[in-house]
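Since the structure comes first, as C-alpha cells, the remarks are kept for the end.
Missing here: one protein chain of the complex. Every other protein chain is in place.
For reference, chains read A, B and C in written order, and residue numbers begin at 1 within each chain.
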C-alpha cells in the first residue's frame, strides 16, 4: 500500500486538527493513523498524519503546494511530507564491535526493517566477512588523527554517491565533525552505551561499575555538536548485581544496546520522531 | 478547569476525525487531548476527545442531543459524554489483605486520585481502624454461604444510597454475582494476583511457585460473569528466583498488585479505557 | 526461630569457607543461609552466614570472642554479629511528601517489615494525623537556617532516648550534617528521586524532563558526606513518554521511590547489605 505521511509543528491554536482532517477528507484521503500532541508549556502543536495515496485526489507533487496554500500558511506550520516508497537509504558506520551491526543486518534480512542499506563503513577491516555474506558492500576507511579530515571527505562522497538519507552509528568509535553533522541534521542516530545523562563519554561501563549502580542502560539519540547531548530517541535498561564484573556489564549492556538502537531506527524509518528543543516527540 | 470528554466508537469510514473536530471547532471548543484508534481487522473506529467547557458554545445538556443530531447519527456512533466534575464516586470492597486498599487511600489522601470515596465495604472487621483514620466510612458486611444473597442486597443498597459510579475490588475474596455485575457493566475493576491468563482462580502464587516461573505478575480487569476472564486493563510483572518461597512471592507480588490496580483506576477515572470484544483500548 | 547472622569481610585466601563452616558445624549450628562473594580485582572476600541459635553450642555472648579466637584472627577478618531479636529500631525522617512514609507504615502494619518504629520526625506538621493513626509517635522539629544545629541536637537526643539503630530519610528535604552521619555510618538510608548518578541534587524530575529522558528512576543509598554520592543499595526505573508533564513524572516516579526504598530497607533489616569502596554487596 502506498502511503503519505505529513509531519507538522506550529504554535498551538484552535482548529488545527479540524483543518488538517478536513483537507485530507475532502481530497478522498483515507486516514490510517493520526497522532497529535500539544506542549501546553511551550504552546506548541505537533501532528503526524498518515493516509492512503491510491484513493487520494492529489498527485504526490501537488500535495506540498496545495497543503501550504490551504492549511500550513494559515497556522504558521513547519511541515514535511514523506512517502513510504522508495525506501529510505541508510548507511551504517561501525568500528570493531559487531553486535549492533549484526542485529540490524539480521532484522533487515528477515524483512523486519523497511530500509535499503547500500553500504557499511568501518574504520577497521574486522567485520568485512559477515557483512559481505549479507550481500552488503563494506568500505574500509581508516581514521587517524592526521587522516581524519580526509576520511570524512571520503565518507561524504560515499554518502552522495549512494544517495544516503540517514546514518546509523552502530558503535562507531570516532567523533563526527560538525561539518558532517550539518549534512544530516537529526538524521544521524548514535547508540551510546549508558543511560544518559549518566556516564557521558568514553568507558561508561567502567564508570557504572565504579559508581556501583544496580541498573545499566543504553541510549539512542540524534547526533548534535555537543557530545552525547543530542535529543534522546530511546532508552532501555538492565539490572546488574555486585558480582557482575565489568566485562559482564559489557555483555549485559550489549543486549540492551541492540534493542534500543533497533527501536530508534524503526521509529525514525516510520517518521514517528519529531524534535523540539532538544527533546523528541515519538508517536507510536 | 472544567472539561468535557467524548468517547466514541463506530464502524470505520472516511471523515470521522474531520466531522468530530469540525463539530468542536465551530462551537469554540479548545481541544486539549484527542486520540483515535482504528481496529483495521474489525473495521472499527475509536476516539476520545477532551476539550475546555468554558469557551464552548453549548451548555452541558445541549451537547448530547446536538452531537447526536449533527455527527453521531451519520456515522452510527455509540458514544458517551463525561465531565470532570462532579468527581466520580468510587466504592472499595476489601477482605483482610490491606495493601491495595492502603495504597489507594494514600494516593487519595495525597491528591493523586481525583475521585470521591464515600465508603469502604469489607466482609471482615480487621481494617476498620486505619480506614476511619483516613476519614472514610467503613461498612462491615459479613458474607457466608447462606447470607451471600442478603449481603449483596445490602451492598447494592449502599451503592444506591451513596450514588456510587464504580467499584474497586481491592483484594475482595468473594465472587460477585451476575446480578450485581449488571448494575455496573465495565464499572467494576478487580485486581487478580497473577499474570492472566496464567493461574486463573484461587492461590495463584502457590500455582506459580509449583510451575517454577521466573516472573510473576498481577492483572487489573473489568469484572464479567466468567471468573478472571474480563477485559484486561493493566498488567505488570516482577522477577523472582528459585530461592523465593511462596510467602516471598506473595510479598513481591503485592507490590505489583498495588501499582497495577492504581494505574487501572487512574485510566478509568480519566475515561481513557474503552472496551471492544473483551479487549481494552487504552488511550494515554 | 532465633537466628544469628555473621557478616564477614577479609583478604581473599584459601580455606575461608571451610574454616567458617567448620566452626559453625562443630558447634551444632544448622546453617540456614550462606552466601559469599569474592571481588577478584580487589582480592577481597565477603560472606554472610545465618544459622539457628537454638541448637547452637555457644551462648550469644560467647560467639564473638570464640569466633575471633578460632577463625577471624587467622584470616584478618573484620566481622559483625547480629541476631534476629530484639528487632531493629528504625526512625523515619520525612518532610511534606507522604508517599514513602505511608508505604513503609502500611508494610509495617501488615507485618511485612520486621522492625520497630519508635518515632517519626518531621520538619513539618502536615502528616501528623495519619502517622498517629498508625499508633506511632510524631515529633515535629522545624528546621530553619538558624535553628538547624539546634534541631539536629534535638534529633540526636531523640535517637538516643529511643535507642535508634538506623534511620530512614523518607523524602526528608534537609541535608544531614557530617556530625549526624558519624553517629550512623552506613546506617542512614536516603531515597533520591532520580536514577543516580544522573540528576544529583534538587529537582531531578524537572531536570529529567528538560533532558528529555525516556526512563526515570529512583535510588536508595547510604548517606555519606558527599551529597547523593553514597553507596547505592537499590535502583528501579519507569518508562515515560514525551506527553508526560513534570507533574506526571513526579507521580510516576513516586511509585518507583516507594518500591526502591522499601526494598533497600528490607535488605538492610535482613543484614544482607555490605559496603566496600563505596559499592554495596547485596546477598539475596
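Here are a few things to note about the model shown:
Basically, a residue touches a chain if its C-beta (ideal position, glycine included) is under 8 Å from a C-beta of that chain, and two chains touch if they have at least 3 such contacts.
Quick caveat, the model's predicted, so the values are computed rather than measured.
Listed residues B:80, B:177 or B:278: the one in touch with the omitted chain is B:278. Annotation: of B:196, B:223 or B:249, B:196 touches the absent chain (contact as defined above). Touching the chain that is not shown, out of C:22, C:54, C:163 or C:179: C:22 (per the contact rule at the top).
Of the candidate positions A:2, A:87 or A:109, contact with the hidden chain is made by A:109.
Counting over the whole complex, chain C has residues 14-15, 17-18, 21-22, 24-26, 28-34, 36, 38, 239 touching the chain that is not drawn. By the touch criterion stated above, the residues of chain B touching the omitted chain are 37, 40-41, 195-199, 211-215, 217, 231-237, 241-243, 245, 278-282. Contact between chain A and the unshown chain involves residues 97-99, 102-103, 106-107, 109-110, 112, 129-130, 133-134, 251, 254-255, 259, 262.
Going forward, only the chains that are shown with their structure count from here on.
Of all chain pairs, the one joined by the greatest number of contacting C-beta pairs is A-C. Between the two copies, chain A and chain B, the C-alpha superposition involves a rotation of 180 degrees in steps of 5. Rounded to a whole number, the gap between the C-alpha centres of chain A and chain C is 42 angstrom.
Averaging C-alpha coordinates per chain places the centre of chain B 36 Å away from that of chain C. In chain B, no residue reaches two or more other chains under the touch definition.
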